[in-house]
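Below is one structure, written out as structure tokens; the observations come after it.
Every protein chain but one is kept in place in this view of the complex.
Here the chain labels run A and B in written order, and each chain numbers its own residues starting at 1.
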Amino acid sequence: MERILVRWERCVGCRSCELACRVAHSASGDLFSAVLERPAPSRRIYVEQADKTPSPFLCRQCEDAPCVRSCPTRALAHDETTGLVAYEPARCIGCHGCVMACPFGMIQPDVREGFIAKCDRCKGRDRPACVEACPTHTLVLEKDFLDLRRKEAVRNLVQSGNPV
Amino acid sequence: MEPFLFVDFSRCIACQACWAACRREHGGVSRLHLLCFQEAAVPLACRQCRKAPCAGFCPEGALVQEEGRGVKFLEERCTHCGLCAAACPFGVLEIVPGPVPDLSRCDLCRRRWEEGLMPVCVLTCPTRALSLDAGGAVGRRRRAQPAAFPVS
């Protein structure tokens, strides 16, 4: 499955991705009902201050993931077909091992589905909610990322005013 | 949410302060064990599981899972059979032999906690490798570490 990449230099810290993530992981799936849900829907993407600019952070779906290694019940496992670190709530005992193991702080305890909140790349959606919601196209899918990079490079080259 | 003991083992320096503090606080038996592996050390203690194997295995109902929280221990029901210790994937439950056997298990210093005090291991740890996490504060700190940034 295509990975979500971050063009961190574009982020303006509007937190639209966080909001979209919460809504996508709510029971109702729409903003107005989601705000009233208790417990409040959790997010799996975090806008943090990176150096001096804000930037979204989300699960990197590591191939040799510390969270998977730390899990005593194999509730977390690397799914070879999707390339994602998949979470199986039925197997989870809520020991918080993965929360401590993730070097990026991308797994948080939760009380809704299972015991943790971790990016599942929006199961059942073609494009993840955060990518769709990002107004500055900071969050993009892998293929778009390269397309956009190339377009940007060509534009920069043309605009450099190089005489033909 | 009820807190749990967050271990940031990348910060642990194996100084054993948590172990000594726990041992002191709990009458000479530490409920926390510090183990080294390669170039790292990890303080191991009850994880306050939300669907705890120990509670699932206890035949007497002495270990009771509390909804959305850790496990509560009802001492008067315990027969010290040791099934919980066998069930725990982390080896942090232990029947301490003696004239009156006892189940040694971290309860986050519940007695102190009810007085508004932090667990002793958290207070004594010089490198903040141990903290009490309830609201994701430690995750925030980890996300703020330089290592989490794609570029410096």
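Just so it is clear, contacts are C-beta pairs under 8 Å (C-beta built on N, C-alpha and C of every residue); 3 or more make two chains touch, one makes a residue touch a chain.
The rule we apply is simple: contacts and distances are computed from a predicted model.
Q: Looking at UniProt, which of "ABC transporter permease", "Alpha-D-ribose 1-methylphosphonate 5-phosphate C-P lyase", "Phenylacetate-CoA oxygenase subunit PaaJ" or "Formate dehydrogenase major subunit" names the chain that isn't shown?
A: "Formate dehydrogenase major subunit"
Q: Using the touch definition given at the top, which of the shown chains does the missing chain touch?
A: B
Q: For the chain that got dropped from the picture, name the residues of subunit B it touches.
A: Residues of subunit B in contact with the hidden chain: 11, 13-17, 19-21, 23-24, 28, 39-41, 115, 120, 123-128, 145-146, 152.
We take it that only the chains that are shown with their structure count from here on.
Q: Once bound in the complex, which stretches of subunit B touch subunit A?
A: 1, 4, 6-10, 47-53, 68, 89-90, 133, 136, 138-144, 147-152
Q: Quick check: in the complex, which residue numbers of subunit A touch subunit B?
A: Residues 6, 8, 46, 48-51, 55, 57, 72-73, 92-97, 99-100, 102-109, 111, 115.
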